[in-house]
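Yeah, one chain of the complex is gone here, protein chain that is, but the others are all in their spots.
Per-chain numbering from 1; labels A and B assigned in written order.
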Amino acid sequence: MPPRLFVGVDVGSLSTDLVLLNDQGKVLSEIIIATGVNGAEAAEIAFDEALSETELTRGDISAVTATGYGRASVAFATGKTTEISCHGVGAHQLFPNTGTVIDIGGQDSKVIQIDARGRMLDFTMNDKCAAGTGRFLEVMADRLELDLGELSNPLNLEGETAPISSTCTVFAESEVISLLAKHTPREQIVNGLQRSIVNRIWSMVTSIGVQGEVTLTGGVANNKGLVLLLEAQLGRPVNVPDNPQIVGALGAAHIALKGYSQG
Amino acid sequence: MMNIPNRKEYLQQQSQSGQQIMGVLPALYPREMLWAFDILPAEIWDPPGDILHANAHLQATICPVVKRSLEFILKEPDIINAGYLFPHTCDSLQNLATQVKDLIGVPVPVYSFYNPKGEFNRTTRQYYTDILGDFQTILEQQHGSLDRKKLSTACKLGHKIDSRRLELQNARMTDRLPLSNSEYFQLIRAGEYLQPEDYLKLLDAISIPDEPIPNDKARIMVSGILPPHPDMLEYFDDLHLSLVADDLLAGSRRIPRIKLDPPQDPMEYLTERFFLLPPCSTKAGSLDERFRYLNKRIGNSQAQGVLFNIVKFCEPELFDHHLMVKALKDTGIPVLSMDTELQGGLSGQDKTRIEALGELLRDRMVS
Partner (left out) sequence: MSLAKSLKFKFMKDYGAPALLTFQNFKKRKPRPIPEAFGPPLKANQRLKEILTRHYFLSRYVPGVKKVAWVTSGAPVELLRAFDFYTIYPENHSALVGAKKQGADYCGIAESDGFSQDLCSYARIDLGHMLSGKTPAGKLPKPDLLFCSNNICQTVLYWYKAIAHELDIPLIHFDAPFVTTQQTEADVRYMAQQLQDMIPVLERISGKIFYLDDLEVILKRSMESSQTWGTILKEMQAKPAPMTIFDAFGHLAPIVSLRGLPVAEDYYHILLEEVQDRVARGIGAITEERYRLIWDNIAIWYKVRYLATFFAERKMNFVSATYTNAWAETTGYLDVKDPWNSMAKTYGQIILNNNLKHRLDLMKSMINDYGVHGMVMHSTRSCKPYSVGQFDLRKALNTELDLPAVILDADIADERVWSEQQIQTRLEAFCETLEDQVSAT
């Protein structure tokens, strides 16, 4: 009997991530590519890449769960689940004691409470505006003429922080322009931006409450300075996966596996 | 199965046949009084279309109900031939009433009707009766003396509509109303513009079976000012999520919470009716009462979760919302809050939220 294999694919606004699992839950392949303008196509490309990497064919795959914004457009999916459930399951797989997941994605930030089995108990998402999301950082990086990597330099917690008080991306951008006009050092502005995101996340966290270990997912988790600030604000350490972007796809793959085994 | 006339076409027809039509803004007003003067109230909550002209009169942080209503008024639609009525609902509508009347100016009369605020007692009751009388006097200046018999008939008609609405609500909560989410709220909202006789016919045509219809959908109560946009209601239908109960200003908050005795004295009846309306943010009564009421509706409808459909910048709702969400979460009820600016189309974010609520409720059903 051929091995049973499962795929989770997360078609996000910025990147499309794919995870291939065997029936023991072992990760055989991880793919991250830019989504571009066509999510459906990105999913196909990621799928083909994973298959060629592992020398498999589509016929070898037992079930595929799609998640993320483009979840409805993935033609080869056998099921779809929101990224909220997927991040919960994915975080639980990586850090089984996780009780709270903070996902800072490209368009959305969310705080998810999960139980000991990784099932969602409650969740909250950011307002419609992009404050407190990856998009916010992207806009600001652009304005500061830094790339996203430079924006994520570990900040000096003792260092000076330029006040960015607006929680609206558009307003915050004009604040950044004013600060630049006043020759405020860029490091201080970066500190201010990170502080602003953490404040925003903090509001969501307090509205839902923290329980168990906290796991941070989504691409913004690579921002070391932000993680430090968040830990300081939470007063506890935060689990950061090696590859925080892939957590949604990982969760989706596990949902495919579980759904298949439960028939 | 239901044949509900389109709002615009229906009102155009009415207007062509010489009917007097008054544009009424949200939310609470003695509709029976208008009927008795042969005026058809056409309620204005969320007129569709782009907001263009209203932005020249209102700031960006004013709620879309107010903005859309003003946009509608600025078009000076012919069908509104008997004027506008602004019930006192919130600070923004209060000011809009005088802004339209005193600063912008419209070619038809502008009326207002104060709704008392806070916790009610005998003094409030006396005042409500007084302002009903004042309202009558003001309408008489334009429309001639009130025919008491007509008022009495109107109250009886109103009473029948309320009673039927209450039956339908209860039927929906107990799975005896085979209507989709979209159909149900379309039916409810038809009361915003139909002639009472037509509306009653429509309501009476719906049959209510004695036995519940098997329902494996996840059950949700929706609270807020307005039901979700029809596009969103369809999405709920697609996902097998059933909005079994509502706590909406445009819905159950405008129907007395218990069945009243048939009207004897019209003014007494209308006063009684107002004070038997369910707790509502816009009347600003006790928070404890409101929470107890919500909890009771959740129990009666066996709702597993609550959706708060919050109109952006709606201050009355936003204050209560925070405390209601807290209290509901304490009792273990999942809550989803969504902002709406009352336009159509579903964003990816909206879909994700609704689906996630569905996943959460189904997870709970399994365990």
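Note that contacts are C-beta pairs under 8 Å (C-beta built on N, C-alpha and C of every residue); 3 or more make two chains touch, one makes a residue touch a chain.
All values derive from a computational prediction rather than experimental measurement.
Set against the missing chain, the residues B:Gln14, B:Ser69 or B:Ser112 yield one that touches it, B:Ser112. In the complete complex, the residue from B:Met2, B:Leu52, B:Ile213 or B:Leu323 that touches the missing chain is B:Leu323. Summary of contacts with the chain left out: across B:Ile4, B:Val106 or B:Leu287, the touching residue is B:Leu287. In the complete complex, the hidden chain is touched by one of A:Asn38, A:Thr54, A:Ser207 or A:Asn222, namely A:Ser207.
The set of subunit B residues touching the chain not shown comprises 56-62, 66, 88, 90-92, 94-99, 101-104, 112, 114, 116-119, 121, 123-124, 126-127, 130-131, 133-134, 281, 284, 286-288, 312-313, 315-316, 318-323, 325-326. Contact residues of subunit A toward the unshown chain are 165-167, 171, 174-175, 177-178, 181, 199, 202-203, 206-207.
Assume only the chains that are shown with their structure count from here on.
Mean C-alpha position of subunit A lies 40 Å from that of subunit B. By the touch criterion stated above, subunit A contacts subunit B in their complex at residues 69, 81-85, 107-108, 119-123, 125, 127-128. Considering their complex, residues 329, 334, 339, 347-349, 352-353, 355-356, 359-360, 363, 367 of subunit B touch subunit A.
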